[in-house]
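Missing here is one protein chain; the remaining ones are kept as they sit in the complex.
Chain lettering (A, B and C) follows the sequence in which the chains are written, and residue indices restart at 1 in each chain.
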C-alpha cells in the first residue's frame, strides 16, 4: 500500500470508511464462514487471506512502507469493529499480528526484506512457539534449549498449545540459550521453518473435538544463527512487549456479545422470553455486557488519544471471559436436555449448539494468561498490594 | 442434679424427652424474648438463667457429679434443638459452655469446688478474654502479658471483642507468660475477677448499634498464681481443645433458618410469593438451607455415635454463615426502600427489619475464625493441599 | 489515601472539571474524619445545615439550574466530580434529593412565577423543597394513585420522602380525574401531618399524611406532570449512582490502605492471594461502575430521548446499587472485626450504600425496568 492510500484512509470520514470496509466484506467474505464458532484452518479461510492480501488489507496495522494499511488507532478500531460485527473469521494471522510487528521493531534489514513480503503474499504462514508442557502461566520457566554450534543453533524441546501449527510452515519461538541466572534472562527469539529436519507436529484434539492446537517437538533441529531476532538472550523483553500490543484485543467484548446473540436466538426459538425467570437472568447478562462494552470503549479512547494501555487492561480480559462463560452457562441451562447433546437447537439465525458453546467458552479464562494470573497482575501492578 | 435423674433423662423416649423440655419452655420462657434478634444482656435474660439454674437445667452437658444434667450426645442435641425451635435466647453462658468444661477437665480440685457451684448459682458470670487488637484471626500472636511476681502475676494488656463483658464479673483469659520460642508455647490460662483493680471495661458499639462486645484493658492487674488453669505456658493447647467442643454449634443452621423464616414472613406480608423471580431466589436459598441441614445432621450422627468431629466441621461454619448472609441479602433487596431504613416491615409474625438483618448477619463470617481462616484449615487439614 | 481508581490512568478531565474536582476534594478534606457526618446521624434533619450553606456558597446548588433562575446552568459532565466527592466524603447534605431531583422538577415545570421566585432561593441555600411522589414500597411508576385531589383538596399519603425535616415546602404529585398533577405545598399547610423514620445511614425518610390539604401552587398539569417527574427521577437515579461511585471508590481506598497496614500471621493481610483476588474483583466492579457512570452522564447531557435516558438511568442505577453494596459489604469482611464496629468509618460507607442503593429503585427494580424498556 502506498503512503498516499494510507493518508487517504486516515483522512476519510469515519462513517464513510466504515461503509467502505463493510461493503468490501459483504462483497468478498464468504457468507457461510460468517460467525464461525471455531477457529478456521487454512483450507477453510486461506482464500480469504489471499483476498485480503490482494486488496492490500491484510495488515491494517503495519506502516505503509512495509506494505501495511498504516491505519491510525481510530481507523484501526473501526476496521476491526466492522469485521467483528460482520462475523469475519480470523485467518492464521500470527505472521500479521505478531511476527510482522516483531520484525518491524526488532528485525534486521535483511530479516525485514526477507520475511515481510512473504507474509504479505501468504507464502509464510506462522505459528507461535511459546508455551511448553511445564511452562504455562509461568512462561519464563521454558526449557526448550538452543545450543550454539558454529553458525547455527541446535534446538531440542517440546512446545505446546501451538495454535494452527498444522497450517503453518514457519514458527517463531522462544528458546533457552542460557541456563544460568534469572530465568527471564536466558531466552532468545528464533524464526524456524517447520520443514527443518527434526521437527514433528502433533495435533491436540480439544474438548470441542477440534484440532485448533498442536504440540511441536524439536529433536536436534539446526537453525541458522541469522534467524535470531533482537539478539541472543533478549527474547523475553521482546516477547512481553509484543503481548502488550495485543492486550486490548483480548478485552474486546466480541465473544461475549456473540454468545449473547446466540442465546437470544435460542431464547426466541424456544419461547424463553415468556419466562420471567429467564428474562431476569438474561437481563443481568445483557447489562454485564453493556457495562463491559462501556468499559471497553473507555480503554479504546486511550488508544484513540494515542496513549498506552497498561496492566489495568487485565480487568477487561477477566470481565469479558467470565461474562462469556456465564452466558454459555445460562444457554446450557436454558437448553434443558440440549445442554447434554452435541447437536444444536434450530433457530431463525441457524443452529445454536448450547453444549458446544458452553465447552467452547471454557478455555478463554485459561489462555492468554489465566484469569488467576490476570488477578495477580491487577493486585500487584494496579492496586499495589504487598508481595 | 443426681445421677439418678440423669439416668432417667437419658433413658427417656426421645419424643417424650422433647415434649418435656418443650413444655418447660412454654411454661417458663418469657414470650417476649423469643427469637430475639440481638444477643441479650443480663438485665433482659438474667432471670431466665436463674430459672434454668433452679430447674437444674442450666448445664445440660456437665456431668451429674458437678451438678450438670449429664445428658448423652443424643439427648443433648434434642435439648438444644427444642430450645432453638422455640426461640430460646442465649444467656451470658460462657461459664456454662467454656469455663465449666475447662475446669472439669483441667482444673484443680480446689478450683472445681470453688468455681463450679458459683457458675451454677449465677454468682459468677463470665466473659472470654482471647482476642486482642493485633491478634484476630492469628490468635496465637496475643501480647497481653502476665509477669510472675511472687505468688501473683502482674497482667498488662488489652483484650477486645469480649462478648457481654459489661454483664460479667469474671473473665477467663489467655495471657503471654513467655516471650521466647514458638508463640503458641508461651500462653497461659488465667481466671480473673473483673473487679480487680486496674481493669477497665469499655463497651464497643457495633454496626447494629448494639453494645454486645467490649474492650477490656489491664493495667498492672494482680492475679494470684492459684488462678492459673492447667499450668503455666499450657494455655494454647487447652484453649484449642475447648474450641473443639463448641465447633458443631457454630455449624448449626439455626441462624440461617431463623433468617429464612423472617424472609418468609416478609414475603407473605409484601406479597412476594406472586413474583416468580422472587420465588426462584427464595427456592434456591431454601434448598441451600435444606441441604445444609442434611449435612449438619450427618455431623450430628457422628456425635450421637460418640465420635469426634475434626477440622472438616469448618465447612458447616462456611456454608451456614454464607447462606445466612445470602438470605439477608435477598431480604434487603426484596424490601426495596426498607433495605435502607432502621425500622421494619410489619408482618403477621412481628416486625422484620430487613436492613438490620442484613447488617446483623455480617460478622458471622468474621468471628469464630474468619471464613478465610476456615478455608485455610480445610485446604490444609482436610484436602491436604501443600503449604 | 492513595487514589487507586483508573481515572488518572485512563480518563481525561476537561480543565473546568479539574477545577471543580479540586474544589470538591478540598471541601470534603475539611472533614476527613467524618465528624460532621457522625454528628448529624439520627438527629433531625439528619444532615448538617452549615454544610448545606457552604455548598451554596461554592455555587454547587445551582449547577443544574439555568442562569436565568440564578444558577450556573452546567451539565452532569461538570457536576459529576462533585457528586463523586459527596460520596467519598459521605457529606451530610441532601444534595441529590434537593439540588438534583427537586430542582429538576422545578426547572422543568410550567409555573414561571414559582421558578423566578424560588429557584434563586434554592441556589442560595435559603429555601429547600422536597419531592413527595412515592406512595408504595418499590414503586416505579410515577402515576399518583393514592394521593387524590378532590375539589382542590389533597387527601392521602406519601412515603419515603428523604430529608424532609429541613425542607420548607413539598413538591407533591397527586391524582385528579384526568391524571397526575404536580403541586407545591407548604410544609405547614393545615391538614398535613409528617412522621419521620430513621434511615440506616442516619438520615430520615418522611411519611406525609394529607387530610383535605389545600393544593397550593400548580407546578405541572396532567399534560406534563408525569414526564417532568420521570425525567427528574431519572436524573436523581443517575446522580445517586455517581454518589454511589464515590462511596465505593473511597471504601476501596480505605480497604486497600487497611490491607497494607494490618498484619496477621506475620504478613500484611493484603499479601494473601485470596484477599488479593477478592479485592481485585471489587476493584473491577468499581471500574465497571465508573464506565457506566461516564457513559450515562454523557447521555443525560446529550439529546437522548426520554426512553433512552430511562434505559441509561436504570442501567447505571442497577450497576452502581449492586456494586456499591457488594464492595462495602466485602470491605467490612476484609476489615475483620474492626469493620463491624460503629467506630470504624468503613461501616458508614456500607450504610450510605444501603440507603442510596435502595432509594429511587434498587438494582432488582431497575433490572426489571431495563428489561421492560428494552426487550
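Keep in mind that, in the parts below, contacts are C-beta pairs under 8 Å (C-beta built on N, C-alpha and C of every residue); 3 or more make two chains touch, one makes a residue touch a chain.
Given the structure is predicted, the values throughout are model-derived calculations rather than measurements.
Asks: Based on the whole assembly, the unshown chain contacts which displayed chains?
Replies: Hidden chain, whole complex, touched shown chains: A, B, C.
Asks: Given that one chain is not shown, which residue among B:47, B:81 or B:312 touches it?
Replies: Of all options in B:47, B:81 or B:312, contact with the hidden chain holds for B:312.
Asks: Which of B:201, B:225, B:258 or B:382 touches the chain that is not shown?
Replies: Checking the options B:201, B:225, B:258 or B:382, the one contacting the hidden chain is B:382.
Asks: Which one, A:6, A:59 or A:131, makes contact with the chain that was left out?
Replies: A:131
Asks: Among A:90, A:158 or A:362, which residue is in touch with the absent chain?
Replies: Only one listed residue reaches the unshown chain, and that is A:362.
Asks: So one chain is hidden, and I want to know which residue out of A:205, A:226 or A:381 touches that hidden chain in the complete assembly.
Replies: Among A:205, A:226 or A:381, only A:205 touches the chain that is not shown.
Asks: Tell me, which residues in subunit C touch the chain that this view leaves out?
Replies: 272-274, 276-277
Asks: Under the stated touch rule, tell me which residues of subunit B contact the chain that is not displayed.
Replies: Listed in rising order, the touching residues are 273, 279-280, 282-284, 286-287, 290-292, 294-295, 297-299, 301-302, 305, 307, 309-310, 312, 315, 318-319, 372, 375-376, 378-380, 382-387.
Asks: If you put the missing chain back, which residues of subunit A would it touch?
Replies: With respect to the unshown chain, the touching residues of subunit A are 131, 133-134, 136-138, 141, 160-161, 204-207, 209, 213, 270, 277, 329, 332-343, 345, 355, 358-359, 362-363, 365-367, 370, 372, 375.
To be clear about the criterion, only the chains that are shown with their structure count from here on.
Asks: Whose Cα centre is nearest the centre of all Cα atoms in view?
Replies: C
Asks: Roughly how far is subunit A from subunit C, centre to centre by C-alpha average, rounded to an integer in Å?
Replies: Distance between chain centres, rounded to whole Å: 43 Å.
Asks: Return the residues of subunit C touching two or more other chains; collapse runs of consecutive numbers into ranges.
Replies: 275, 368
Asks: Going by the touch rule set out above, which residues of subunit A reach two or more other chains?
Replies: 280
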